[in-house]
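Dropping the structure in here first, questions after.
Up next is chain A:
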Amino acid sequence: MTEEETAAPEADAARDALVATLTEALGDNLVASEVKAGVDLWVRVTSQAWVETAQVLRNQCGMKYFNFLSVIDWLPSPFGRDMDAQVDQPDPVEPGEMTWGITGGQTRFQMLARLHDPVNHVGINIKADLDDDQPTIDSWITVYPGANWHEREAAEMFGVHFTGHPNLTKLYLPGAFEGNPMRKDFPLLARRVKPWPGLVDVEPLPGEDDDETEAS
Partner candidate 1 sequence: MTLILAEMAYWQETSIRLLVGLAAVLLPAGTLVYLFLFKMMSFMQSRLGPMEAGPYGSMQLLAEVGKFLQKEDLVPRAADRIVFKLAPFVVLISTFLLVLVIPAGPDLWFIDVDTGIFLALAVSSISVIGILMAGWASASKYSLMGALRATGQLIAYELPLVLAVVGVVIQAGTLNVQNIVMAQATGEIFGYGGIGNPFIFTQFVGFAIFLIAVQAELTQPPFDMPVAESELVTGYLTEYSGLRFLMFFIGEFATAGIFSALAATLFLGGWYVPGLDPTDGLFNVIGPAVLFAKMLLVAFLIFWFRFTYPRFREDQLQKLAWKVLIPLSLINIVITGVLKVVF
Partner candidate 2 sequence: MNKATDTQQLAYIAGQAADARVNLEIETEGMTLNIGPQHPATHGTLRIIVKLDGEQVIAAEPMMGYMHRGYEKLTEVRTYPQVTALINRIDWLGSFANEVPFIQAAENLMEVEAPPRAQWIRTALFEMSRIANVVLFLGDMGVQLGAVTPVFFAFRDREFILNQIEAVTGGRFHPNFNRIGGLKDDLPKGWIEETRGVLGRIQNFCDEIETLVAGNEIFQARTRGIGIIPADMGLAYGLSGANIRSSGVDWDIRRDGGIGLVHNELDWKVWTHPDGDSYARFWVRLQEVRESCIMIEQILDGIPAGPVMAKVPRIIKVPAGESYVETENPLGVMGYYIVSQGDLTPFRVKIRSASFNNVSITPWLLKGVYVPDVVSILASLYFILGDIDR
């Protein structure tokens, strides 16, 4: 990663300037930001300022390139890796405490989008907290038409509602599908209908404790 190190100071200036522009334009709606020197940039905005952020970034910062849009569900999976899952044990365990990633968070669902400046080659990750019960946010379609399918995907996978989306129908899933598969509390059935072959262990000698594992 030698390239990054040499290019670091310049890129940092660019990223800091971005944060400065955003702070000026959004004010309190910019909740948090983090610049990783020469690597990447994260900002967290309020969900009210979601569209405004995109407009500012597109019109003032040259972020013309729409990269992707998605959602993170910060709920720790009640099923773990499903390794201990058994066919006869489908009940989820109580999920643990939520921990958030870069720029923090307060709610379970968080928007995650990324834009890119194709001229200066700087990218930005934008996050926004969503309401837990009724995750709703404004659609980006007016700013980036490419957000259309991404928002449909996020809507069906996480159950987020995008206000102003013209056609918020299911993209991948069949129309009658119920549930939001990418939510952490949605079980991955493929891993639950079959016991893990690695669960069985070598049969111990009859009448002995199996504390010694490898003997050879």
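These made the cut because all candidates are chains of the complex that A comes from, given by their letters.
By our rule, contacts are C-beta pairs under 8 Å (C-beta built on N, C-alpha and C of every residue); 3 or more make two chains touch, one makes a residue touch a chain; residues count from 1.
Just so you know, these numbers come straight off a predicted model, no measurement behind them.
Peer 1: Hey, among 1 or 2, which one's touching chain A in this complex?
Peer 2: Candidate touching chain A in this assembly: 2.
Peer 1: Which bits of chain A are touching candidate 2 when the two form their complex?
Peer 2: By the definition above, chain A touches candidate 2 via 1, 3-4, 7, 39-40, 42, 64-68, 70, 72-73, 76-77, 79, 81-82, 99, 101-102, 112, 114, 118-119, 121, 123, 125, 142, 144-146, 148-150, 157, 170-174, 181-182, 184, 188, 191.
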